[in-house]
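The complex is shown incomplete by one protein chain, all other protein chains being positioned as in the whole.
Up next, chain A:
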Amino acid sequence: MVEIQTFILYCSLFITLFFEVFLLITYFEVKEELGWEDKYVGKNIKWFPTVTIIVPCFNEELTVESTISSLLNLDYPREKLSIIVVDDGSTDGTRSRLMQFKDRSQINLLWKKNGGKHTALNLALELVKSDLVGCLDADSFVNTNALKKIVPFFDNADIMAVTPSIKVYNPTTILQYVQKIEYSWGIFLRRMLSSLGALYVTPGPFSIFRTKVFQELGGYRHAHHTEDLEMALRLQKNHYKIVNSHGAHVYTTTPLRFPTLFKQRVRWTYGFLNNVIDYKELFFNRKYGHIGLFILPIATSSIFSTLYLAARVLWNNLSSVSDTLTKFQIIGFSWKSPTFDWFFINTGVVPFLTLSAIILTFVILYLAIKLTDGQFTITRGVFYYLIIYVFIVPLWLAKAVFSTVFKRQISWK
């Protein structure tokens, strides 16, 4: 039993280190490309394709106006950009907020009975005639140059979808600061996955597709409440190229409190697990390149290795608390001034490997923040992230795995 546990532990650490090293190698390979993209992408665009942005909304009265306004403020030829807003049966004040845009020629407002995000998107897709089509969740806002930073990628006829960099909008709570750093990590990861051709999500906020993608592959599906993940996997399965434009910034409102964050992350992880089960033929299949051979297997195994490591740390800590309590029960409180003796420092292999993984994590975090903000500064977000994130992630991973194994349904919000 102990041997099996040690084997799992070493495998988990090897996979973690391997993935981090792999990411860093990829980063140094594309470093020059990143600089070039920052400098030239979005400037001197010769051809502006027609673009439709679909905004599906359900009870988004607080943010939908700003979402639409941000689209209207996009630095893009007006006649080339149209917006379709679909109210998916909202029961709050979303409808009245939308009515103020009814006379805008660029905007087409649609109303329907509630049926889920994918149904709202599909309804709008039926009306799309433009070259490109994208979606923007009604709780997200685009930077004025976001579309200009995306469109040039479509000059390459092989590229079928472009994803943006998603940032946290106006963080105020500790949890939002944690998410801000987590999203920076996500920006780094997506850019690296992009150069590997291994993106497995086309996020709801402002992923842009060639319209023909939907004509050829069909519309959105329910996909376990993660239609954006399923769409990306479907594109990958059909060898449609997806890339990331790290300079196209989209801001999204993130959960303020833990219960909402927990629900959102359970949905994401549950969606990931169930969609990769649906697309299991991609696994370890050379035909699908890095995504099949490496990224999907490692992303899946990392869920389980994180849970295993968290359970192990929890167990060790509980054991030492129980030992301390037993000691206290037996001999009461006994204080000895601490003395340093190197002999009692754990010099096993595992602490060295863990330390190496932590150092590499810091290096990646540094590069991620630099890529996101242009420079690295130690903010309170970094501090919150380092002390909070590791404790909360296993909670939603465990719930998502539990719901997947026992086929329990999960809710959107």
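As a convention for this text, a contact is a pair of C-beta atoms (placed from the backbone, for glycine too) under 8 Å apart; a residue touches a chain by one contact, two chains touch by 3 or more; residues count from 1.
Following the convention adopted for this analysis, contacts and distances are computed from a predicted model.
**Student:** The hidden chain: which UniProt name fits, "Thioredoxin domain-containing protein", "Carbohydrate ABC transporter membrane protein 1, CUT1 family", "Aspartyl/glutamyl-tRNA(Asn/Gln) amidotransferase subunit B" or "FtsW/RodA/SpoVE family cell cycle protein"?
**Tutor:** Its record in UniProt gives the absent chain the protein name "Thioredoxin domain-containing protein".
**Student:** Touching the absent chain in the whole complex: find that residue among A:330, A:378 or A:405.
**Tutor:** A:330
**Student:** Which listed residue (A:44, A:105 or A:347) would be found touching the missing chain in the intact complex?
**Tutor:** Selected residue, touching the omitted chain: A:347.
**Student:** Among A:21, A:72 or A:277, which one touches the chain that has been omitted from the display?
**Tutor:** With A:21, A:72 or A:277 as choices, the missing chain is touched by A:21.
**Student:** Spell out, residue by residue, where the missing chain touches chain A.
**Tutor:** Within chain A, the residues that touch the unshown chain are 6, 14, 17-18, 21-22, 25-26, 29, 286, 289-290, 293-294, 323, 326-327, 330-331, 334, 336, 343-344, 346-349, 352-353, 356.
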